[in-house]
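With one protein chain withheld, the remaining protein chains of the complex are depicted in position.
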Amino acid sequence: MIVIRNARILGGEPRDILIVNGLISEIGAGLGGETVIEAEGLIALPGLVDLHTHLREPGREDAETVETGTRAAARGGFTAVHAMANTSPVADTAGVVEQVWRRGQEAGHCDVHPVGAVTSGLEGKHLAELGAMADSQARVRVFSDDGKCVSDAVLMRRALEYVKAFDGVVAQHAQEPRLTEGAQLNEGEVSGRLGLTGWPAVAEEAIIARDCLLAAHVGSRLHVCHVSTAGSVEIIRWAKSKGWNVTAEVTPHHLLLTDSCAEESPVGPYNPIYKVNPPLRTQDDVNALREALADGTIDCVATDHAPHPVEDKETEWGAAAMGMIGLETALSVVQEAMVETGLLDWAGVADRMSTRPARIGRLSGQGLALEVGAPANITLYDPAVRTPVDPTAMVSRSRNTPYEGLTLPGRVVATFLRGRPTVLDGKLV
Amino acid sequence: MTHAQNQVARAVLEGPDIHRALTRIAHEILERTRGASDVVLLGIPTRGATLAHRLAERVAQFEGVKVPVGSIDITMYRDDLRLGPARPLGHTDVPAGGIDGKTVVLVDDVLFSGRTVRAALDALNDIGRPKTVQLATLVDRGHRELPIRADYVGKNLPTAKSEKVKVLLSEIDGRDAVELLKGAAR
Partner (left out) sequence: MKHLISAGDLSRDEALLILDTAEELARVSERSIKKLPTLRGRTVVNLFFEDSTRTRISFEAAAKRLSADVINFSAKGSSVSKGESLKDTALTLQAMGADAVVIRHPASGAPHRLANWVRGSVLNAGDGTHEHPTQALLDAFSMRQRLGRLEGLKVAIVGDILHSRVARSNVLLLATLGAEVTLVAPPTLLPVSVERWPCQVSYDLDAVLPKADVVMMLRVQLERMNAAYFPSAREYSRRYGLDRDRFAKLHDDAIVMHPGPMNRGMEISAEVADSPRSTIVEQVGNGVTVRMAALYLLIGGENQ
């Protein structure tokens, strides 16, 4: 029996939440329990759900493991993450996804739902055994070749069709490969000045447009990973207006940072900490993405947490790995970009970071409203503090956060996974 | 150095004094070099170069000899380059006939530690091989740090080491004067 005292559920009036046997058993005032957690001034959100996490295990345990990655997730207020398939070996068989799923269970910091690869070895040639992964203990529902685009239109069509049998979804990394050969940075003013090969917005938009049409044609569910351009937003808005079954995510970094970071940083231009795929875009894109998240065109925030060891970032830009970590800063960045700007209230944040991603991933016990009878997946968040981002204080095995030096609002104070605290007082339990 | 600007400048030579001193030096050069036939005057920028031209004019006036005159920048040969930021270069202009086998008279405004002249001798060495090298200076203020002395001196000026000697020439500064600035001890 745990009672959380005076928590503001979705930012509302203070309430006490009583947790019994992993479920919310009562919500009211003056409740008592064996363990009392004072939450005065804290906001209670349903445990956050990430549709897009790279845990790197198996294969790159020097960057992250299931253990360290899920610790970071809990610290960021997440109670479930989807582990991307681009590991080594690739998560393209029931064996690999079950291994990842089991490691998640053992670690116990949050639920780990493996994403299955769409094609064997992410090679874009043959469909992976999607059905076997769906039927495995890991119950895979999200399939993605993330890191690579399923660029072959026929293969994409078949994947979209095939996963209908088990209510799966194909999460597309939209990147036309020929238009992005050697691409380093958003194609625009900054890439022109820096002499870096451009990653044009059209390479994302063309694939999204094609995939929306394909999904409509075969009546399937499509999810678009890390939408990064204003043009993509327009296409998705149009697809949704047609009633097509298309969902989309945006990363925290695309809501806050622009390609100008590559030109100006505390350590001079070309700091590869800002190198990410898809690349940081322009302020116009950032504004469009924020609006789209606010109006629901973009369904959810997904971190694309992509850990890399120091040596893969302490290089020249062209040689550096793409990606940035994001689990531990996601909620703060969303507060900064969406709440402080008045675009979303806390109910909106809960919807975009918990309810909708859980629904897209077809997770049954996650993303539910904080109501009596629901599993006690709860994040307690203090929105009032502002602290400088300190990479050395993070629990992810990697340090490649682009927010070092920035002061961001908010702090996750506690996270509960089915009633069991994984984080208390900002520290891992 | 900045302290010096707060100090009152005392003129130790006025225009006519400088004029007379240069006239005398020109005569001495003619005398010592037997008509200045092989002489090349090389001034050390900035004011030494101006003085070299004035000397050349006088030599021409007195004996009708056209003495080749030029300038030699010593910046790249200084021994104190690392004590400050890189300095802009002065102008080097070696007369067409060169300096090989010539009597080179180096001209500078103030002779102090002797380090500038040392640098000029090094610079000359890279340009050619004169028969002899002589030194003319408008003011010798003492405090030598190297075994160097002038062959022609406009004025010997006893100074304290902390003082600053400032030569003003009308071509550059709008008027002729030599001023002594009482510097604070550094």
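Letters are used for the chains, namely A and B, taken in the order the chains are written, and counting of residues starts over at 1 for each.
Operating definition for what follows: a residue touches a chain if its C-beta (ideal position, glycine included) is under 8 Å from a C-beta of that chain, and two chains touch if they have at least 3 such contacts.
Keep in mind that what you see is a predicted model, and the values were worked out from it rather than measured.
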Left-out chain, listing which of the shown chains it touches: A, B
Candidate in contact with the missing chain, chosen from A:G33, A:G104, A:G168 or A:G198: A:G198
Option from A:E106, A:D295 or A:E311 whose C-beta touches the chain left out: A:E311
Selected residue (touches chain absent from view) among A:G30, A:G243 or A:G268: A:G268
Hidden partner interface residues of chain A, rising order: 184, 187-189, 191-198, 200, 267-270, 311, 314-319
Residues from chain B at the interface with the omitted partner, ascending: 73, 76-77, 81-92, 122, 126-127
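Heads up, the rule we're going with is that only the chains that are shown with their structure count from here on.
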Intercentroid distance (Cα basis), chain B paired with chain A, Å: 75
